[in-house]
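Here the complex is missing one protein chain, while the rest keep their positions.
A, B and C are the chain letters, set down in written order, and residue numbers restart from 1 in every chain.
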Amino acid sequence: MTSPKAYSPEVLLNIYRTALKIRSVDSGVRGLIRSGNLMLAMHPPTGQEIIAACMGECLEQTDYLVTIYRGLHDQIAKGMPVKKIVAEYHGRVTGACKGKGGPMHITHRESGVMVTTGVVGSGMPIATGLGWASQLKGDNRVTVTCFGDGATNIGAFHEAMNLAAVWKLPVVFLCQNNQYAECTTYEDATASKTIAERALAYGENMVGVSVDGNDPESMFNAMRKAVDRARAGKGPTLLEAKTFRLSGHYFGDPSPYIPKEQMAEAFANDPIVKVREQVINSGIATADELDAIVTQFEKEFEEAVEFAKNSPFPELSEVTTDMYGVA
Amino acid sequence: MTSPKAYSPEVLLNIYRTALKIRSVDSGVRGLIRSGNLMLAMHPPTGQEIIAACMGECLEQTDYLVTIYRGLHDQIAKGMPVKKIVAEYHGRVTGACKGKGGPMHITHRESGVMVTTGVVGSGMPIATGLGWASQLKGDNRVTVTCFGDGATNIGAFHEAMNLAAVWKLPVVFLCQNNQYAECTTYEDATASKTIAERALAYGENMVGVSVDGNDPESMFNAMRKAVDRARAGKGPTLLEAKTFRLSGHYFGDPSPYIPKEQMAEAFANDPIVKVREQVINSGIATADELDAIVTQFEKEFEEAVEFAKNSPFPELSEVTTDMYGVA
Amino acid sequence: MSDPKMITFTQAYTQALDEAMAADPTVVLLGEDIGDKEGGGVFKVTAGLTQKYGAERVRTTPISEQAIIGAAIGASLAGMRPVAEIMFMNFITVAMDQVVNHAAKLRFMSGGQTPVPITIRTRTGAGTGNGGQHSDMLEAWFAHVPGMKVVIPSSPADAVGLLRACIEDDDPCLFIEDGVTRIVKGEAPPANHKIPLGKAHVEREGSDVTVISYGRPMQDIRKIAAALAEEGISVEVIDLRTISPLDTDTIVNSVKKTGRAVVAHEAVRSFGVGAEVVARIQEFAFDSLKSPVLRVASKDATVPFARTLELEFLYKGSDIEAAIRKTLEEK
Partner (left out) sequence: MSDPKMITFTQAYTQALDEAMAADPTVVLLGEDIGDKEGGGVFKVTAGLTQKYGAERVRTTPISEQAIIGAAIGASLAGMRPVAEIMFMNFITVAMDQVVNHAAKLRFMSGGQTPVPITIRTRTGAGTGNGGQHSDMLEAWFAHVPGMKVVIPSSPADAVGLLRACIEDDDPCLFIEDGVTRIVKGEAPPANHKIPLGKAHVEREGSDVTVISYGRPMQDIRKIAAALAEEGISVEVIDLRTISPLDTDTIVNSVKKTGRAVVAHEAVRSFGVGAEVVARIQEFAFDSLKSPVLRVASKDATVPFARTLELEFLYKGSDIEAAIRKTLEEK
């Protein structure tokens, strides 16, 4: 166990550093698309960085992550090398999946990034299986499965939650409630007031918690508790992290369905700006130090892009490898 | 509206009469199978008659029912002619579905029996659609969808409940909790303490209620309330009716997985016996009158069997009718 | 005469829905993000319809594909004609039970009491860099389910006519839209254009070889047939339009005439629609066949992400041309 137990200024700085890293890659990729240097269907995690950073801070490298198409932040927070992601986005053989998966299907075993799915809700049943394996082996690993608010309306969510509760699996269900499912508001699709209260349908083994996901302290503490609970064999948690998607559903989506004021307010509360103040106020780092970190991440991103661009495309024969192949 | 508003001895007698009818058909069919006169995969509703009878008592003919393989009681309570069911069981052209559906797939439009499904959970989404149509047309109909305790663990349940709540549909979700899903106990498969509390995951539009389904008064009152609520456009109800399956999962299942004492206790509480006392005590009917009713139903069943046996089998060409057909 | 009006596939779908809703008040739409409040659908097919027909008839749903198809079925049993949108075809996998065990079977199992007049619109196709979970062509599955009708248009005008026919049909219809060519244009059809289901369309008559296809490859085939005509090779081109029920007669009669055939589709080769077409041709036109019927299809693989691989995966127009030439080589 190397992840920190209690919240502290050091933890805050770690979280913020990870959030900055995520933002730099996110902005960088969006920049590449905008400038026509990369063709990509991308679902930006903009505004959801603190959640992922807190998650990463509470996990071990050996823990498992199952995430979704909007997963860049989760993957980085779980420790994936940026260049593996960027090269994958470029469809190069040096990418995490040799260019075969793409942004919606990132896997990186070494970092514990086991599945990224493009199908809403489908990661959750798979996460129960990873948790089941840990329970069988007694290997003390925790599985986190990330998904959105909209995903809690699909059947797979329900089946996975029930199974995890009945089998008391070491799984954290991390719902990143960004208030929209594509273009549909939370209220128009989701009958419950909060996501956390959906835990009530799964008895005592399942705990439901709702926090401000953009606040590092609340988010870290809730995540810490959920992870500890899972690791101690006490059962799963449904952790609702409230946030906002500071972007369209996909990059390029003009989001006409989001009221202008709501968007403006959300931008005014951009966690990257807000938490910067917290970090500086805590005295753990100065503005200059933070700027230096940003510069460093920007440089790393540029290097990752160079790495990707200089990497070869996969051999065409890769189309029929990594499967049994039907000749 | 012709169904009675308030519980009364007359209502009790109606309920009991329907329950007796169900039991007589149920016993009759089991007798035919036992004696080798009918080959059938049958899922007896034995012990669950009062629930269905109360449901029937609260519905209009024009209301819709969606039920499951264990649906004989529901179909009779909804008003299906017994001979249509018995002829279908015999695979005759005079059966409800011309012998093409069979016991797990009974439809009878005139009685509002819209779907009987053999797939666990699948009736619920269809019921939301029937409810949606009623809402669109303003035709004041209510849809009841029946299912078991085990069915509340499948994804379709969750999706249908959420949709019904968000759209405030006139649907009653009637869970007949007989404590077993095939051979698996409630506790081994279902994380929540009660089924009714699962309603908590669907906000204010959805109400959850749990009652003793074998007690006519509680069951009638709960059903009445749920149906009235739906008809008034106030939204769906998840109504859990607690009961016990006085039979194996299918006829012929020796149920080694049910503890002997549990089975013995359940038989001691057979609602057909218990409610008989209630009826007699209420003064609405004498023992002799009830016996006469039973005799009458037994006769009707025999007539239905005769009708079925004297009916022709469907033409072989029926294999490719009632579908577009691919010649 | 002025140039005919040109419309995109997307406009064609919208036109069909619009006309159907105008003509029949029982036509209702449901699906994720389809309402005007949500911007009229991710692909904008339903944009403007809420304004025209009201939010009651254009219902945005939660992300609940089982409930979407189930609700469509239920509403159809009560006399509506719902058109359900499944955003990408790969997501219909979560609703297969409703489609296969219920929509396709309820009419049969009820002995004819309850037809299920629903239309399921969905979208798919490789070539947009979406990778393995957003690109599959799964029409062969549904064609293997008796009771389902499966329809794929190859031009905007056909899209209008076939979608209208699906909506009016009493059987459950799966209507598959191509994601790659959605802004390709074609001539607009007249108002209330309807094309009968179950009939293949001989688009071009020819005498040397029959090419049978549907959907996106038709756009390649039209060009190839025209180019080969210049060389004196006469290609008969058949657009299936309806995959199931399959119009055996039109196919077989053509091959009896030409003696040679190529079947092309985007779906992966093995166990695809092409196999069924070949099987029927060889059974019913055996004596006329001068060379083996060839299939052109995408490779038996998961759709890869990298552009280079995605192109390598996909069937190619040049494969179709090569197959045509190959059938002509023998004898």
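Criterion: a residue touches a chain if its C-beta (ideal position, glycine included) is under 8 Å from a C-beta of that chain, and two chains touch if they have at least 3 such contacts.
The model shown is predicted, which means the values in this text are computed figures rather than measured ones.
**Q** Of the residues A:82, A:124, A:189 or A:241, which one touches the chain left out of the display?
**A** Only one listed residue reaches the unshown chain, and that is A:124.
**Q** Just to verify: which one of B:61, B:286 or B:320 makes contact with the chain not shown?
**A** Checking the options B:61, B:286 or B:320, the one contacting the hidden chain is B:320.
**Q** Among B:188, B:204 or B:277, single out the residue that touches the unshown chain.
**A** Selected residue, touching the omitted chain: B:188.
**Q** Which parts of subunit C are in contact with the chain that was left out?
**A** Touching the chain left out of view, subunit C contributes residues 66, 90-91, 93-94, 96-97, 99-101, 104-105, 108-109, 131-133, 136, 138, 140-141, 143-144, 146-147, 244, 246, 267-268, 270-276, 278-279, 282-284, 286, 289, 291-295, 300-302, 304-305.
**Q** Would you write out the residues of subunit A that touch the absent chain, in ascending order?
**A** Residues of subunit A in contact with the hidden chain: 64, 66, 95-102, 105, 107-109, 114-115, 117, 119, 122, 124-134, 136-137, 143, 155-156, 159-160, 162-163, 166-167, 321-327.
**Q** May I ask you to list the residues on subunit B that touch the chain which is not drawn?
**A** Per the touch rule, subunit B residues meeting the hidden chain are 39-41, 88, 91-92, 97, 99-105, 117-122, 150-151, 153-156, 181-184, 188-190, 249, 256-257, 313-314, 316, 318-320, 323, 325-326.
One rule holds for everything that comes next: only the chains that are shown with their structure count from here on.
**Q** Centroid of subunit B to centroid of subunit C, CA atoms only: how many Å?
**A** About 40 Å separates the centre of subunit B from that of subunit C.
**Q** List the centre-to-centre spacing of subunit A and subunit C in whole Å, with centres computed as mean CA coordinates.
**A** Roughly 36 Å separates the two chain centres.
**Q** At what distance in angstrom does the C-alpha mean of subunit B lie from that of subunit A?
**A** Each chain reduced to its C-alpha mean, subunit A and subunit B end up 45 Å apart.
**Q** Touching at least two other chains at once: which residues of subunit C meet that condition?
**A** 61-62, 64-66, 94
**Q** Among all residues of subunit B, which ones touch two or more of the remaining chains?
**A** 155-156, 159, 162, 166
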